[in-house]
Structure formats: C-alpha cells, structure tokens
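Omission of a single protein chain aside, the complex is shown with its protein chains in their original locations.
And then chain A:
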Amino acid sequence: MTGKLSEMSLQTLWLALLGLLLAGYFVLGGYDYGVQMLHGRLGGDEEGGDGGNGGNRGSGGSGAVGGPTGRNGALDAIAPFFLGNEVWLVAFTGVLFGAFPHLEGTLLSGLYPLIVAILVGLVLGNAAVQLRGRARGARARRVWSALIVFGGALPALCWGLVLGLLLHGVPRRADGGFRIGPGAVFSPFVSACGATTLFLFAAHGAGFVALRSAPHLAARAHRVGARLLRGAAAAGSLALLLTLFGAGASMTNRTTSAVVAALLLSAFAAAWWSFARGHRVRAFAATCCATALPVLLVGAGHYPYLLISSAGQGLDIGHAVTDAATLRILSGFGVLVVPLILAYQSWSWWAFRGRTGRRHPSYF
C-alpha cells in the first residue's frame, strides 16, 4: 500500500518537475522572445538620443560608432542569460522523454506541424542572436535582425497554440495517437490563446528591457509594455469568454482551473498597473507570473490527465509515466542535480545583475 502510494507521489513529483521546467522556459525563454520581437523598437540602434538629446547625437561623429558596431540595448539586456535560457526547453524535452516517454511520442508526433514551426523559429532566432554581431555590414545585420524578430514571434505564437490545444483537448484515436489539422489549430479559442502568448511574451520582454536598461530606454519599454499587455489581456479575455460559452477549454478540475485563471487575471492586472506606474521590478515579477501560470493551468487543471481528448479517453499520468524502476533511478539523480541546476542558474542571474552599461562586455 505504501509502496503504491510513494510510487504515485514520485510520479506526481516528476510531473511537477516537468511543469517547473516548462514554466521556467516560458518565463526565461519568454522574455528572450519578447526582446527578440521588440529589439528593433527598443534597441535604440538607429534612433539614438531621441527626445531632445540632439547634442548627444552630434558629439564628434561618434554616433557613427554606435551604427557600425551595431550594438543593441535590448539584445545586450538578454545577452548573458540567453544561452542559459534556451536549455530549459531542452531539459523539459529530456525529462518528458525520460520520465513520461508515452506522452512524449504521442504529444510531439501529434503536434508535428506546430512543433516543427517552433523549432524552425528557435533555430533561426537563436542562431541569429548569436551571429548578428559577427555581420560585417548594415545589410547583413538587417537580415539577422529580421530573423531575430521572426525567431521570437513564431515560437511565442505557436506555444500559445499548443497551450490552447492542450486546454481544449486533442482528437485521440483508438490507438492513443492523434493528428491535429488546420481546423483544430485555427479554431477561435486556440487562435486566441496563440495571440495571448504572442502579446504576453512581447510585454514580458519589454518588462525585462525596462528592468535591465538605462532609465531613458526603460521608460520607453514601460510604455510599449503597457500597450502590449492590453493586447494580451484582450486576447486572453476572448479565450476566457469562449470557454464560458462552452467553445473553449474543457477543464477536468473546474475549481482548481477557476482559481488558477483568477490568479492569471490578477497577474495581468498587476502587470498593467505596474507598467503604467513605472514600477519596473513589480511589473517584471507580474509578467513572470503571467507567463508561468498557463503551465499550472494545463497541469493542475487536467490532473491526473496529461492529455485530454475531445472524443474519448484521455491519457493519464499512470499511462504516460515511465516504468517504476527507471523512475527511481532518475529520482536518485534528480535529487542531486535539480537543486544544483537551480543554484548555478541563480548564480548566473546574480553575477550579471544590474543594468547594462559600460561594465558589460558586449558580444551578441
């Protein structure tokens, strides 16, 4: 009896770790994507010294120095964390395969077109962020910049679509597999979820730029962030309305979902309020919650199901999880490694804390 019980709680712990990794990726990768989308507007590459700082621009032709080196304030803000952020997704996939192999195969092959779109965006955006600084001329840099924006926007949109599908349920067949078609992806509810994350990640990125940049840029980022957040709230409200009218999410645990949704709404409200008042730390904390909570909504809202089906049986944790012997071995490593990961990631955030500026070597 206790053996059965501890086995179940071990499974739940691994599900929690899986959720933590995905939420961590949404928070950290989310601001990367937001900054990528906004780096043209918030980088200050071409529009240096706007707002009555004309003398600044004219000082000895050194404005030209900013041009050819192509420094971008927004990309400088994410630079030291960028490589450490993407790996949260890799770790999520690794744990998905290791601990929940029967979900991994079904989920990834079922969502094939969306996963491919996310990966293409990731590959291009990630490479472009790393290689843009190596470009020789302004033209090559413009191409990289366009790829950086594309590589931010496409995953931001598609992750929302994935969340929407998971909230709504997928058409599972008798053999347990499923295929999504354009009809399912572009349904009003799923599209609204996609628009929500697109705007939300962008606002989150603006919040991060505000947190790390010099006051002038921070103020601009706040204005942009508040506008984007209104877009995210509008799209999110549409998704909520569709759910209330029965055309959206069909949650397994109604009460839990309502609580998480309420928390999500308050995070939106807090973020908007903080953006409007210029509280940069509070605004970023609020967008962090807003990007992480959708993961909790999917996980806790459907528990014990990991995949619900619009027609028929869902996939519950017991059928998705790996064999008990494997899980015990993984747990032995996990107890040591997960705190270590959290420790060195926190260390990297601490080591590169503070606003960007003269003491930060630029590379990206």
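We take it that a contact is a pair of C-beta atoms (placed from the backbone, for glycine too) under 8 Å apart; a residue touches a chain by one contact, two chains touch by 3 or more; residues count from 1.
Please note the rule applied: contacts and distances are computed from a predicted model.
Remark: of the listed names "Cytochrome ubiquinol oxidase subunit I", "ABC transporter ATP-binding protein", "Polyketide beta-ketoacyl synthase" or "Thioredoxin reductase", the one matching the undisplayed chain in UniProt is "Cytochrome ubiquinol oxidase subunit I". When the omitted chain is restored, the residue from A:V123, A:A138, A:L244 or A:V281 that touches it is A:V123. Looking at A:M8, A:I115, A:L263 or A:A285, the residue that reaches the missing chain in the full complex is A:I115.
When the whole complex is considered, the residue among A:A16, A:A146, A:A258 or A:V337 that touches the unshown chain is A:V337.
Checked against the full complex, the one of A:L13, A:V87 or A:A269 touching the unshown chain is A:V87.
For chain A, the residues touching the chain absent from view are 43-45, 47-49, 51, 53, 56-60, 62-63, 65-66, 69, 71, 73, 79-84, 86-91, 93-99, 101-102, 104-109, 112-113, 115-116, 119-120, 122-124, 126-127, 130-131, 133-134, 136, 177, 179, 213-217, 322-323, 325-326, 329-330, 333-334, 337-338, 341, 344-345, 348, 351-352, 355, 357-363.
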